[in-house]
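Of the protein chains in this complex, all but one are displayed in their positions.
Showing chain A:
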């Protein structure tokens, strides 16, 4: 629609008209800039920089968790409320590698030894969550395609079972996950820099931001430039047309579901190292952020999901700094506000 519309519509004249056009055409950027500006004037610049980076880090991790769910919904109209259980599963799988299997190398202080523990941990989390996702799709979700009510019921039931299995395997107590040495600590910005000199940036948060951006980049590349991506986009747009052309959309969906679960597991493992303590119910708590993100972004949209995650991360940190008790309320308030403004979400893809 974009190119076509721009030709037809005259370029907006005047500052106010341009502002209005910007607000309507790019609501995600408008909201992001607005939020950062408001926060900027409410605190001192150094705090603002630290909070913004932390918010981006949180957003990146939430994006990892949410992207799978939004695609699952967009592609097959399946609402998977057990997504939170996959987050927990990934966290526990990653923790097992770090705490039990490779704790010698995780405990050392050299970067290489640490990476030799962290990378397998993330890989294992990815693999376990993906594998369980495969089973889950086959056993639990497949029989209830096209029936939202049953999907909600069945996935809630599936979520209970997965959570209880985590209890059975790893025990009911919370598990501490010490972050490897090389990932703790912070970079200090040089004092000579204007305004933000001397600000300490936590290494792990920077890594999370980079990883999140990398996954986002890769995902956009896959979706926009590969054949699979074209099929996924086409499937989101019109599932039946894809089937008519002879593609097995079930298989495509299975792939997306497994990838989404695996990413949720990866996000969970990242979150485990970020918080350094995990419980089986962490997935339920994160699920709220995930849901807010996918509603904010517009169900089925990867780009919307990314911006939604960043917005949620930022508002969490900003409000958490100004009034810690209201962080969760502000997150949901953001969602309510956006829904009143744009009932379809920021970047709607499918018509709901």
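FYI, a contact is a pair of C-beta atoms (placed from the backbone, for glycine too) under 8 Å apart; a residue touches a chain by one contact, two chains touch by 3 or more; residues count from 1.
What we mean here is this: contacts and distances are computed from a predicted model.
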item: Protein name as given in UniProt for the chain not displayed, "Branched-chain amino acid ABC transporter permease", "Adenosinetriphosphatase", "Dihydroorotase" or "(2Fe-2S)-binding protein"; value: "Branched-chain amino acid ABC transporter permease"
item: Which of A:93, A:256 or A:291 contacts the chain that the document leaves out; value: A:291
item: Sole residue of A:45, A:157 or A:185 that reaches the chain not shown, by the stated touch rule; value: A:157
item: From A:134, A:189 or A:328, residue that would touch the chain that is not displayed; value: A:328
item: For chain A, residues in touch with the removed chain; value: 79, 140, 143-144, 148-150, 152-154, 156-158, 160-161, 164-165, 167-168, 172, 284, 287-288, 291-292, 294-295, 325-329, 331-333, 335-336, 339-340, 343-344, 352
